[in-house]
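With one protein chain withheld, the remaining protein chains of the complex are depicted in position.
Now for subunit A:
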């Protein structure tokens, strides 16, 4: 925009901030605008910031190897021997969007896996997502089966998922599409598990919105939050019309359903939608937040993001390209990961003492998923990351975050490890707009930050006192012991 020779550049950022720069001189302004335009829409991944970023900190632990599936498997092996690590995908030939190693039932060999991969969309055969130690039930995830219109079946597929069932027990397939969509998918070669071939499995369709619907919802919500109108009805109707909180509620409901099947029904669960790279991962990762206390620690949550999102092949580069201010209709853009983070935040709000991390940690992940100096969220899957040689050429977000001085900013002062399953309420009254993301730039944060400081101070003071009392007690005990020794002499 120009007024006289004063130019104004409005920059709309992926973290939802809007910055306005007033620049004197038309030419300078145009130059700056075109530079920003060019630099913010790079075609080639290898020209992006992570490839040029030089860290100003000492790397204590290389984040690229912090969360290997082998470690996860070791952990699993200490409680069960029903599973094995398979390297069938080591060169990404069986499933291009899977990592080189996956965890599968022990009784299923690689040859069978290859056959199952041909029966599942994109080769995404069922793999272990989560093992519920409490009762030995498993959560699997995959993509849709390619049954087509003539009801194709695959004995190995049936055998694979049946291997996760206890004798005489049933399992649940949670299909994240409505029944009619799943039926229509058959015409395009897709489909769903039919009762005749999977008699031990009960299918539940729990619809979760996809792609452009979510992106439109995101855009509408951000637009509503930026509206400076004082009209309350207008705000509430825009909030409602964005449907954002509806998606949050549906997603949490689906996650609770999966968690319930496992924990309350004592059944194994297979989750999939069409591709198995979006709604599937939302459900499986949120169910783990509910079920598994480890996922509520900082390290555990990082591991969850790596395992269930990065290694599981959520196409970050496609989904998190432009964020809410994109005007060009990006076909693959969708706030799938943000919705997941917000659901975690909603659960966090309801169980504020059960998470080791604070809200800032979730906001950090949102920011870095969309734009980062670190290579962690580049590429769409492990195969692409390997081709880009990201571990060699870029720094991992985890290398930075897991340094003690950074970690301290993300710690929840009132955390108390809680080994229980935490069931969130999904009633509309219990769900709130995530102010930390959506109102962050629209209202002063000073008073909320001061409240956070106070919380930290209260806990810190308590811990210091406890330490002091402990020291005094020990000294007293030593003095008494000395006294006794002397008396004994």
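Please note the rule applied: a residue touches a chain if its C-beta (ideal position, glycine included) is under 8 Å from a C-beta of that chain, and two chains touch if they have at least 3 such contacts; residues count from 1.
To be clear about the criterion, contacts and distances are computed from a predicted model.
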item: Choices "SAC3 domain containing 1", "MTMR8 protein", "Gibberellin receptor" or "Ribosome biogenesis protein BOP1 homolog" - which one is the UniProt name of the chain not shown; value: "MTMR8 protein"
item: Sole residue of A:42, A:118, A:236 or A:417 that reaches the chain not shown, by the stated touch rule; value: A:236
item: Missing-chain contacts mapped onto subunit A; value: 225, 228-237, 239-240, 243, 245-246, 248-249, 349-354, 414, 422, 425, 427-433, 439, 442-444, 447-448, 450-451, 454-455, 458-459, 461-462, 465-466, 468-469, 472-473, 476
